[in-house]
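All protein chains but one are shown in place.
Moving on, here comes subunit A:
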Amino acid sequence: MGKATVIPFGPQHPVLPEPLHLDLVVEDETVIEAVPQIGFIHRGLEKLVETRDYNQFIYVAERICGICAFGHSMGYAETVERLMGVEIPERAEYLRVIWHELSRVHSHVLWMGLAADAFGYESLFMHCWRLRERVLDIFEKTTGGRVIFSVVKVGGVVRDIDDAMFAEIKRVLEGIKDDYRQLCNAFLKDSSVKNRTVGVGYISHEDALAMSMVGPFARASNVNNDARCLGNGGYGKLADFQPVMDAQGDCYARVKVRALEVLQSIDIIEEMIAKIPAGDIAVDVKGAPAAGAEEANVVEQPRGECYYYARGNGSKYLERMRMRTPTSQNLAGMATALAGCDLADVNMIVLTIDPCISCTER
């Protein structure tokens, strides 16, 4: 064994679109320990509830993260609606699920592209991102934005989708499905890809539970923690929902779980489009959350369970708004998976938790 050396990884690193700093303690080519450091993107966003009223804060909540933007605005709106006892129209619930699942498709395909880039398969990265553009086109047609939609408000949604657009969405998703299966073949059957993922960064079922891991990262270690099973909002109307799970616990399993979740999301969207009832898309919300009223809520974001907590103080301004995001839960698991891995596998393992640093630090 050689002498231990510390190799800094990040904050500026080609594989990371976001700044995360890791101190990798390395002996020869093996990582003994990885110490994550965060704080590069902290803005102090939760404190903004003191100067933005509950309707204005939705635009801030949406900008917690640009990839799961819709999920955050939905999670925040649901929390405040519960706090004020507002029942939103059924059509709005369905529309929220449709946009949220579309966001999951775009987020997972984006991630698969970044993962391909991490193991050095650049043309696969490009193919994933090309496929993703079609989902972004749906967003642009239905909401006007590619990344930030601003369609959720407390009490419902701002825009409706008409039947012609639903037919268009279905047509686009069918097209995506075919091309996506080919991409999946590259990810799940290509031997050079498998060499980089099978057996890498193993996390056992017990470790996953002990470190409270969430999302596809935990589901790849056979932990069933999909918050969609709770049936909040429109998810309660699904005929049948079985989370995608895998027991292998390595990078390959995590790629597989996300790959299958995209197809599952497409099925959910199709079911929702078939079932969506006619009616209003929003109710008027008046008044303010009562002083001392508290409410919590969970949303299954593309990266895992995100927890929201809000407390009112009788005025239009919330007393406290708190989110616990999936990546902050998964960082401990990532450090564990990194211990003992090969230096060349660090990229892949860091990416398989799908780190979203701007959610984590806010």
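Everything that follows uses one rule, which is that contacts are C-beta pairs under 8 Å (C-beta built on N, C-alpha and C of every residue); 3 or more make two chains touch, one makes a residue touch a chain; residues count from 1.
Note that contacts and distances are computed from a predicted model.
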"RNA polymerase sigma-70 factor, ECF subfamily", "NADH-quinone oxidoreductase subunit NuoB", "4Fe-4S binding protein" or "Amino acid ABC transporter permease" - which is the UniProt name of the missing chain: "NADH-quinone oxidoreductase subunit NuoB"
Chain not shown: contacting residue from A:7, A:126 or A:210: A:126
Contact residue for the chain not shown (choose from A:146, A:170, A:194 or A:237): A:146
Hidden-chain contact residue, picked from the options A:13, A:177 or A:194: A:13
Touching residues (missing chain, whole complex) on subunit A: 11-15, 17-19, 39-45, 47-48, 51, 59-60, 63-67, 69, 110, 113, 125-127, 129-130, 132-133, 136, 145-148, 356, 358
